[in-house]
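Just dropping this structure here.
One protein chain is absent from this view; the other protein chains keep their places.
Now for chain A:
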Amino acid sequence: MRLEARNVSWKAGGLAIVEEISIAVETGEFLGIIGPNGSGKSTLMGLLAGLIRPKRGEVLLEEKPIAAIDRRQLARHLALVEQLSDTTERMSARQVVELGRTTYLSLQSPWSGEDDHIVGQALGAVDMADKQDRLWHTLSGGERQRLHIARALAQQPDILLLDEPTNHLDISHQLGLLDLVCRQNLTVVAALHDLNHAAMFCDRLAVLSQGRLVTVGAPEEVLTADLLSKVFSVTASVERNDEGKVHLRYERSRG
């Protein structure tokens, strides 16, 4: 499924957070959104997920404005994983994943064996099946984030939206989580902090700066020393491996 933002703008307290951004993610693609803190990544994710309404412009799912799509229907196409989403409820791991089925349940279609099956598969996909009875507050950050992914998978979406999903995870869990997402064969939009991870996993990268889209393209086209200096204010040399994938080597700032 194709998700497109067309000239979207969003303001908070008179301050433009996202300005005139147009971007589309194609079916099966992994689109990374990168940019420094405060560049509007999270707001753009919120707009794409339909959680906030653009002040101007619109977001389209298969050419249909998502503002016109029923929340329930939308949740069957788009699933969102946020950074550090927490609860004080004493829920088991499995119960958290079961929430993903909310959109399919109603009086006419109550919880069924099929729902159990889908939840079981989602738990298996993130390698948490053996911990399904553990209580949420006894799980580590990495395990919790994997459960959020499983919950999103249980929504059986076409498109997965990830808002800085690897924050606060150690390096092996960061790589593991992104690898896990890649293996699901879904269309993915992810706001990412680590540029090397973005280069490693994404098909295309969109670079935001001060609420505007600077450029969008394949990682090896986008990530240049010039852009890193201008947008991220860092000095880095860009290296390429044998497969043509880029890798950034940051340099210590002097002075």
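We adopt the following convention: a contact is a pair of C-beta atoms (placed from the backbone, for glycine too) under 8 Å apart; a residue touches a chain by one contact, two chains touch by 3 or more; residues count from 1.
In the analysis below, contacts and distances are computed from a predicted model.
Trainee: Which of the following names does UniProt give to the chain that is not shown: "SufE family protein", "succinate dehydrogenase", "Cell division protein FtsX" or "Iron ABC transporter permease"?
Mentor: In UniProt, the chain excluded from the picture bears the name "Iron ABC transporter permease".
Trainee: Using the touch definition from the top, which of A:Ser39, A:Thr103 or A:Gln145 touches the missing chain?
Mentor: A:Thr103
Trainee: Which of these, A:Gln95, A:Asn167, A:Thr215 or A:Thr235, touches the one chain of the complex that we don't see?
Mentor: Considering the complete complex, A:Gln95 is the one touching the chain left out.
Trainee: In the complete complex, which positions of chain A touch the hidden chain?
Mentor: That gives, for chain A, the contact residues 46, 49-51, 71-76, 78-80, 82, 85-92, 95-96, 99-100, 102-103, 105, 107, 135, 138, 155.
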